[in-house]
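Shown next, in C-alpha cells, is the structure this report addresses.
Missing here is one protein chain; the remaining ones are kept as they sit in the complex.
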Amino acid sequence: MFERSKILLVATLLTFAGLSHFAGGISPYYFDILIGIGINIILAVGLNLVNGYTGQFSLGHAGFMAVGAYASSWLTLKYGYSMGSGTLNTTTVFVLALLGGGLGAALAGLIVGVPSLRLKGDYLAIVTLGVNEISKGVLQKAEPLGAQRGLGGMEQHTNFFWTFAFAAITIYVVLNLVGSTYGRGFLAVRDDEIAAEAMGINTTKYKVLAFVLAAFFAGIAGGLYAHFKQFIHPEGFNFLRSVDIVVMVILGGMGNTAGVVVAATLLTILPEFLRAVSRYEWLPEWLRHVAENRMILYSLLLIVLMLTRPQGLFGNFTGKRNSKLQ
Amino acid sequence: MNAPLLKLDNVTVQFGGLKAVGDLSFTIGEGELIGLIGPNGAGKTTVFNLITGVYEPTAGAITFANKSVVGHRPYKITARGIARTFQNIRLFPSLSVFDNVRTACNMHLRHGISHALARGPKFSAEEREIEATVMELLEIFSLTAERDAACKSLPYGDQRRLEIVRALATRPKLLLLDEPAAGMNPTEKAELMKLIRFTQEKFGCAVLLVEHDMKVVMGICQRINVLDYGRKIAEGTPTEIRNDPKVIAAYLGKEEE
Partner (left out) sequence: MIEFIQQLLNGLGQGSIYALIALGYTMVFGVLRFINFAHGDVFMLGAFAGFYLGPKTLRLFGEGPSYSGAFAALVVAMVLCAVIGIVIEKLCYRPLRDRPKLTVLITAIGVSLFLENAGQLVFGANPQSFPELIVDRALEIPESWGAISGLTITVSQVLVFGVTLLLLFVLRYVVLKTKMGMAMRALSFNPVAASLMGINNDVVISFTFGLGSALAGAAGILTSIQQPSIDPLMGVNAGLKAFVAAVLGGIGNLPGAALGGLLIGVIEALVVGYVSPTYRDAIVFGVLILILIVKPTGLLGVSEREKV
C-alpha cells in the first residue's frame, strides 16, 4: 500500500538524484550557498519540532550540530580509508558516519534533555545555551579533535544529492509525525501541558522525543557540513550559530514547516546579499558596518517580529496567553 | 457488595498554612453518579486535582480500582481510567475540534512512532479507526458539523461539551466533571443533564459531578457529598441534602450564634 507522502518522498529523492548530475555546472560560490541552504533547512526544520510544534525553547542547537560534525568526521577519518577506495565503499562509510554523527547528537540530546526538559521555557533556553557554550569549551580543549586548531582532512563527500535527500527526509519525518494521531501529542504539549497530561499524554516523553529527534537531525546537518567544508572549528558551532537557526524558525513561523523552509532559504542567502551591500562604497560608513554584522539586523528582526507579527512571516503560531498579568 | 471504584480515605492537603481539604472520605461505586457540592472555595476543584494527580495529598489514601493513585503522574492516572474536564476550560487552543478529541485517543494507540513514519497499512487502519471513534463521539454530542472548526471559535456551551467528549475519548471508568453547566442557558442545561445520564449508561462509567446549579445536581445525582472549608459536612440522597440544616447553614450562613 502506498501512502501519498511516501510516494512524494521517493519522487523527490529521485528528482534530487537526477538534478545532482547537473550540480557540477554551478559555480563554486553558488554551490556553496546551495549546500548551505540544504543544511540550514535540516537544522531549522528539526529545531521547529522542539521550538515550534512542542512549544519548548532550545537555544543551543549548534551544540548538537557540533557533536554530529565532530563524531562523523572522526568516523570517516578513522575508518574512511581502510575500506578501500571504491565509490560504493566511500559512500557507505560516509552515510554510516553521518548516521553515527546523528546518533551521537541524539544521545547528547537525550542526556541534556532528560534533566532540562522538566523546566519551563526561559530556563530551558538558558540551560541549552549553557550546554552549547560548554560543548564548545570542551571541543576547544579536546586535543584528539584538533582543539583550538580545528579539525580538517575530511574528504568532500557531501554533495547536492545527500544534502537535499536528508533535507527531504527531515521534512518528511517532521510533517508525518505531527500529522499523525501519535504526533498530535507534541501540539497538545505546546498548547496546554496540564490538559495534555489529563488526556493521558506523557508530556515528558514527548518533550524528550522532540528534543532527541531534533538533535539527531542537527547531528546529520553537522556531518554534512563537516564533509562539505572539510574543516571544522569549535567557534563554528557557537551561540550565534544557534541564534541563526532560531531566527529561521521564528521568521518562518513556529510550527509551520513550509514557512521555516522558506525562511531558512532566505536567511542563508541574506548574509551573502548583505556582504555585497557592505561593499557599496557610496553607502555611509555606518550602514556598511551594519550590513557586515548580520546579528544587528537579526536582533532587530526578532524584536520587530515579536512586537508586530509574533506568528512569523508565514503565520500559524498560537500560544497560551500569559494569564498572570492582565 | 463489590469494592468501590474510587475511595478517598481521610485525605488531607495543605498548601502552606492553608488546609484546602481536610480528612475527606467518600467512595464512588462502579457506574454511580455522585455529586460534589459546596460554597465557593470549599475545595471541590482541589479534590479533582488530588484524584487526578495534579496535587499530591499531604495525608490520607486515594485508591482507584483497589490500587493507590497517590504519587502517580496525571497521565498514568488517566491511563488507569480517570478522565476529567476543567472548570476553566482547557481545550488545546490551536487544534481543531476533531484534533482535540483525536489527541485524547493518543494513549490507546497500538502502533507508535515507527508506524507514524512508515505509514504502512496498519497505521492507516488505526488512524481510520480513531477517526470513526471520534466522529461517533462528536455525533452523540451533536458537534459533527463543527468537526474542523477551531475549538476557540465554538460557543461557550459547546466548548464545555467538547471537553466532555475529549475526556470520554480516553475511555474512562470514572469521569470527573468540573462545573459542566457553567455558562449554559436553561435549555442547554436540560440537554446536558440528559447527556450526562446517557453517557453514564452508554459508556458504563461512573461520574463525579461538581456543579453549582442545584437543579442539575439534584436532578441527576444518586448521592451528593457536601464540602465546606475543605471538610465534608454532609452526604446523602438529593432529598436528604436539600433538608440538611448544616448544608443550608453553609450555603446561606447561620441566623446567629
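Going in written order, the chains are labelled A and B, and every chain counts its residues from 1.
Definition applied: contacts are C-beta pairs under 8 Å (C-beta built on N, C-alpha and C of every residue); 3 or more make two chains touch, one makes a residue touch a chain.
Only a predicted model underlies this, so the values are computations on that prediction, with no experimental measurement involved.
S.K.: Quick one: say which of A:Arg118, A:Arg149 or A:Arg275 touches the chain that got left out.
M.R.: Only one of A:Arg118, A:Arg149 or A:Arg275 touches the chain omitted from view, namely A:Arg118.
S.K.: Could you list which residues of subunit A touch the chain missing from the display?
M.R.: Looking at subunit A, the ones touching the missing chain are residues 55, 57, 59, 115-116, 118-123, 125-127, 129-131, 133-134, 137-138, 141, 194, 239, 243, 246, 250, 254, 286, 289-290, 293, 295-296, 298-303, 306-307, 310, 319-322, 324-326.
The working rule: only the chains that are shown with their structure count from here on.
S.K.: Once you find the CA centre of subunit A and the CA centre of subunit B, what distance in Å lies between them?
M.R.: 42
S.K.: Help me check something: in the complex, which residues belonging to subunit A touch subunit B?
M.R.: So the residues of subunit A in touch with subunit B come to 1, 3, 5-6, 173, 176-177, 180-185, 187-188, 190-192, 194-203, 209, 255, 318-320.
S.K.: Spell out the part of subunit B that touches subunit A in their complex, as residue ranges.
M.R.: 52, 54, 73-75, 78-79, 83-84, 86, 90-95, 99, 102-107, 109, 111-113, 115-117, 119-121, 123-124, 126-127, 130, 166-167, 169-170
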